[in-house]
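Next up is a structure, given as structure tokens.
Only one protein chain is missing from this complex, and each of the others stays in its spot.
A and B label the chains in the order they appear, each numbered from 1.
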Amino acid sequence: MIGVHPASLIEGAGVVLAGLSGIIEARRKRMDLVGVYAVAFITAFGGGTLRDLLLDRRPFYWQGNPTYSLVIFALSVVYLYGPSRIRRAASHPRLELPEQVLDALSLGLFSVVSTFFALDHGSTLFIASIFGVIGSTFGGVIRDIVCNEVPLMFVPGGLYASAAFLGSWALIAGIEAGLTPTTAALIGWVVGTGVRLASIRYNLGLPQIRHTEEIPAAPRKL
Amino acid sequence: MIGVHPASLIEGAGVVLAGLSGIIEARRKRMDLVGVYAVAFITAFGGGTLRDLLLDRRPFYWQGNPTYSLVIFALSVVYLYGPSRIRRAASHPRLELPEQVLDALSLGLFSVVSTFFALDHGSTLFIASIFGVIGSTFGGVIRDIVCNEVPLMFVPGGLYASAAFLGSWALIAGIEAGLTPTTAALIGWVVGTGVRLASIRYNLGLPQIRHTEEIPAAPRKL
Partner (left out) sequence: MIGVHPASLIEGAGVVLAGLSGIIEARRKRMDLVGVYAVAFITAFGGGTLRDLLLDRRPFYWQGNPTYSLVIFALSVVYLYGPSRIRRAASHPRLELPEQVLDALSLGLFSVVSTFFALDHGSTLFIASIFGVIGSTFGGVIRDIVCNEVPLMFVPGGLYASAAFLGSWALIAGIEAGLTPTTAALIGWVVGTGVRLASIRYNLGLPQIRHTEEIPAAPRKL
């Protein structure tokens, strides 16, 4: 029905972009090579691996394509021990949060490819869009959990899971409208990544809960 | 052997109750709609999904019953954007920790249903009771990890995993004693939920480690 090969190509691009965002993030935390590689690996493959576990798709992307593991390892080495202007480039003020741009690009790509795989697997449209969110956000969620932070996805402000959700639905709408998978995927990617980037630049978010309404202190401690 | 259909009905009730507890909890953290829905989804389906992954049962509950995903989405929308008296009801002093009551009800239900599924899968009794604990507590564990807290399950004081464990064994004892699955399930639910609620109200817990005994400071930092 829907070809798997273009989706795998898209996934490859997402893996490299997400891996780079993980490398930049981990280095900010002053991790050593192993820590940086582990965080990059988790960020790059975590979402897709959870998605494939849930869809029962084997082998996993990184098992079937060992080259990607080595590429991310090489990128980690070059970033940590290469000339310092590489690292300066990643924090150049003109580039403005390069790892957020990388993260947004991979968010859109993973959302599209994960929705594809779920549809191929026979999921309903709503479940397919949830897979779009899981596949595109979970790598970042584990990365943040491992770094002992509240994952971005759960911090109010900014559109993160919502961007993935909209990208997923843009793809679905395109397919339902009779576009070719490639065109629909392109639209989904542009929507997912575009919404994420726009929410960063223009400080967009879902309606906040009114702070005037009284919220009782958490009574969870027994 | 043991029918799966009543167990699925029980699971449906547990899913809605756990989802509601997640919604109330996430809103306390002032999350927006996507954050609330994601936390509710994880709390409702996390334990059962891990259990099914480990037992190799497919499709997952939320894949086979997409209605539940939509019900939890609708509940999230209503709770966040509906009339404020709904939110006040959830923090009414008379109701006394409504999300802990919801959590206790779903704990008992998930413990029973997870033990059933493990027995159906051919697990030994002890392993089946461990599945009762995994299926009933893990949703809450991920919820708390995602919110960057030490999970309730690992905080001393109160009976949490122990309540799930006892509920699971009450079910097993009932089946071994020749009761019908439905009766045994009811007993297991009452025991699991009852022990949890009693431990909150009467401040029960397992024997604490004597604090007079010297505990050396953690030497884990290298």
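Convention: a residue touches a chain if its C-beta (ideal position, glycine included) is under 8 Å from a C-beta of that chain, and two chains touch if they have at least 3 such contacts.
None of these values were measured; they are calculated from a predicted model.
Touch with the chain omitted from the figure is made, among B:119, B:161, B:187 or B:200, by B:161. Note on the undisplayed chain: of the listed residues B:54, B:179 or B:198, the one touching it is B:54. Checked against the full complex, the one of B:13, B:153 or B:186 touching the unshown chain is B:153. When the omitted chain is restored, the residue from B:141, B:175 or B:191 that touches it is B:141.
Looking at A:13, A:125 or A:152, the residue that reaches the missing chain in the full complex is A:152. Although one chain is not shown, part of chain A still touches it, namely residues 25-35, 38-39, 41, 49, 53, 58, 60, 62-63, 66, 69-70, 80-81, 84, 87, 91, 97, 100, 145-148, 152, 155, 157-158, 200, 203. Contact residues of chain B toward the unshown chain are 53-54, 56, 123-124, 126-127, 130, 133, 141, 145, 148-151, 153-157, 159-162, 165, 205-209, 211, 213-216, 218-222.
The rule is simple: only the chains that are shown with their structure count from here on.
Centre-to-centre spacing of chain A and chain B amounts to 29 Å, using the average Cα coordinate of each chain.
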